[in-house]
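Worksheet: one structure, shown below.
Excluded from the complex is one protein chain; the other protein chains are retained at their positions.
Let's turn to chain A:
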Amino acid sequence: MSDHRITELEPIETTTKLDIHERLPKKIFPKVFSFAALVNENKCLKKLIALQVDLSVVQKRKGIAKYLVACDFEKHIAPHVLFLARLDVENIGQYLTKNMDIVLIDLAELENRLNYLKSKGFESKDVSRIISNSRILLMDVESVDEKLGHLQKMFSLSGKEVREVLTKTPKLMNKPHMLQLIKENKFHCKEFLGFSHMELKTILLDYPGFFMKSPSHLSKIFDYLHNTMEIDHKTIVKNCHVFKSRLRFIQNRHLYLLKVNRAQYDPQRENFVSFNALVSGTNEEFCANVAKTSLKDYYRFQESL
């Protein structure tokens, strides 16, 4: 017990002023459902916008949104951006929009994955192309190696050919069950559509995207080409880019060419129409260059189907 007692009458002397704002926690974030509420104050998000990263896409990814709000741009993200810039990735904003998970991965690990690609003999130009068009940096070295190895075995490719395929369509790596899909497509084409192993290999080297389509898409288009348009396997293998387009386009255009007597797919005779000309290009180009009629007639014809 102290001797000195403060009586009720004595005023309390305080040296410091009581500031209620100091006592409260600095900022209370209510739960927000979009980056739009934070973007004006958050430096990191602001800089990501300056990089043209589409935050409306990024915020939907699990785990990333929380990380981005809390992180320091200079410390956690800038090194990754610099890493990508050094690799000559085209359009970093778009790349980060699709592969924002990359900021969660260690730089050393990324370097490791990059070194794997380099060790496999890819040229630096190809490496930047592969990286900017696929999610290969987000995958383990082991799984990438396994996928490429299986691909090589499946089609008995040489090392150079594997590199060629991957450089042509880096998106081949994006499919989660890529090997399974390719296996399924290969089986389907071999057993049901009647392509030989060598033919499939030439297709893979020419247009690897062929094996990323669904088997039903392939068989639908093949059925139309082979049974209706009466084109043999050899010609189809040569023009495998036809499988890029939809059945509707091929069907409409072929029927229209039949009507105007221009459906002639034999290169040795006159008035030859190549598959590239048949499938690619807008309707205007097709009507002007291939069918040699007006666009209106083509649309009028579609109304008779």
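Criterion: contacts are C-beta pairs under 8 Å (C-beta built on N, C-alpha and C of every residue); 3 or more make two chains touch, one makes a residue touch a chain; residues count from 1.
Throughout what follows, contacts and distances are computed from a predicted model.
Of the names listed as "Glycosyl phosphatidyl inositol protein transamidase complex subunit", "Translation initiation factor eIF2B subunit alpha", "Ribosomal RNA-processing protein 43" or "Pseudouridine synthase II N-terminal domain-containing protein", the one that matches the UniProt record for the absent chain is "Pseudouridine synthase II N-terminal domain-containing protein". The chain not shown here is touched by just one of A:39, A:139, A:179 or A:205, and that residue is A:39. Only one of the listed residues, A:93, A:215 or A:281, touches the absent chain: A:93.
For the options A:52, A:156, A:180 or A:228, the residue in contact with the chain missing from this view is A:52.
Contact between chain A and the absent chain runs through residues 34-37, 39-40, 46-47, 49-57, 78, 81-82, 85-86, 88, 90-94, 248, 283, 299-300, 302-303, 305.
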